[in-house]
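For this view, one protein chain was removed and the others were kept in their places.
After this line comes chain A, so read on.
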Amino acid sequence: MRNLISNEVKQQLIRIVGEENYDDSKAGRLVYSYDATPQFQSLPDAVIAPRNTLEVSRVVKICNEHRIPIVPRGSGTNLCAGTCPVEGGIVLVFKHMNKILEIDEENLTVTVQPGVITLDLMNAVEAKGLFYPPDPSSMKISTIGGNINENSGGLRGLKYGVTRDYVMGLEVVLANGEIIRTGGKLAKDVAGYDLTRLFVGSEGTLGVITEATLKLIPMPETKKTMLALYEDLEAAARSVSKIIANKIIPATLEFLDQPTLEVVEAYAQIGLPTDVQAVLLIEQDGPKEVVERDMKKMAEICKKEQAVSVQLARSEEEAEALRTARRTALSALARLKPTTILEDATVPRSEIAKMVKAINEIAEKYNVKICTFGHAGDGNLHPTCPTDARDRDEMERVEKAFEEIFAKAIELGGTITGEHGVGAMKAPYLEWKLGEAGIAAMKAIKQALDPNNIMNPGKVFAKSTRKRVVVTR
């Protein structure tokens, strides 16, 4: 591959960030050639760690002038190849920009730099009795910058929403190097287009987020956790619909099918049942009376819908063990086979039973193993296929199976990705969801803000609508 960065440009960049923050060694580049997405790897030309917004701006200006791609990267935990530098260029890392700048207890906001680890932020605000709800499974290591760029979800999405719902203001370096601020600590603000929302979930394709002001809410007083076990998948799905129809919005409503349970239990060893067909992990938080009333009512609904057993966690430790077990579902599945393909097809929650049933039929049709878990409450499922990238024949079948799963999700009024993002992985499918005109509208925005296509190129928009999911050449 041709080297995108001439020696002269390299020297300019080093003058901005310092020698120690510019790495173009082979090993240094290799370890930023991937993220958590299987089958994607591509070397950047250099890795740069800017120390402040001004340095980001100056780096971006040079890149814009010389048409060098820029890929902003948090901890590289995303699952859509969003931070894989598929067209080379520069990977921007935020290890120096990782400070919590302010916790404003009067306005209930926290202002952070993009490199702050999600869990560190949660712990810092919780120490002050405040709550930042979005909790992606990778929160122990994911960064806020990554969460914002991918609009990450999590287990609490049903009741509390996703990252988008907590971003109030941003500082962004645009592709031309200009620094803009959007939104602020305001509950109401209609001055112009809502650029904050535009940048959330833009996957680094429109600009580099260098600071964010996030909304906080008071910490719920109590929380309770329970498990409902089912002999029948559809009974579990029906329970989900019934709970919501009964006007209860639980904090968590997670679904795990039998194959997933087996693997998670083998890893976590906390006594999860492995002989049932499905499990719902249900949580409610809030004032004590409300939590107790809701839990009781939900337990009744589950039993009525043929749950074989409903168990309340006896202690916070037991509850935490259950939540942790759910969070490790994806990675635990990775124990089965060398390669793990994880999808996040999402449907309206009323359609969950149909979707789960369809997934099982599709898996059978193509003779592949698919384990399904996910956020049943918001219809966001994670059909996951343990496979082996070296087995070309099986990979072809896996690809076809997922194509059919996407098609089914859209048919049921759903989407190709609920929370992982489009990145390079789902780009060929975006048009299925948006249609030609939808793509054109998005491309117009991209073209206006990044005319030279330097901001994370090769993501979101496919060069052509290829019908490929998991096999990359």
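Keep in mind that, in the parts below, a residue touches a chain if its C-beta (ideal position, glycine included) is under 8 Å from a C-beta of that chain, and two chains touch if they have at least 3 such contacts; residues count from 1.
In the analysis below, contacts and distances are computed from a predicted model.
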### Message
Name the omitted chain as UniProt records it, choosing among "Autoinducer 2 import system permease protein LsrD", "Glycolate oxidase iron-sulfur subunit", "Sugar ABC transporter substrate-binding protein" or "histidine kinase".
### Response
"Glycolate oxidase iron-sulfur subunit"
## Note on the structure
Considering the complete complex, of A:15, A:67 or A:140, the missing chain is touched by A:140
### Task
Using the touch definition up top, pick the residue from A:335, A:365 or A:443 that touches the left-out chain.
A:335
### Message
Looking at the full complex, which residue from A:95, A:128 or A:304 touches the chain that isn't shown here?
### Response
A:95
### Query
What residue numbers in chain A mark contact with the hidden partner chain?
25-28, 30-36, 38, 41, 43, 75-77, 93, 95-96, 98, 115, 117, 138, 140-142, 267, 328, 330-332, 334-335, 338-340, 389
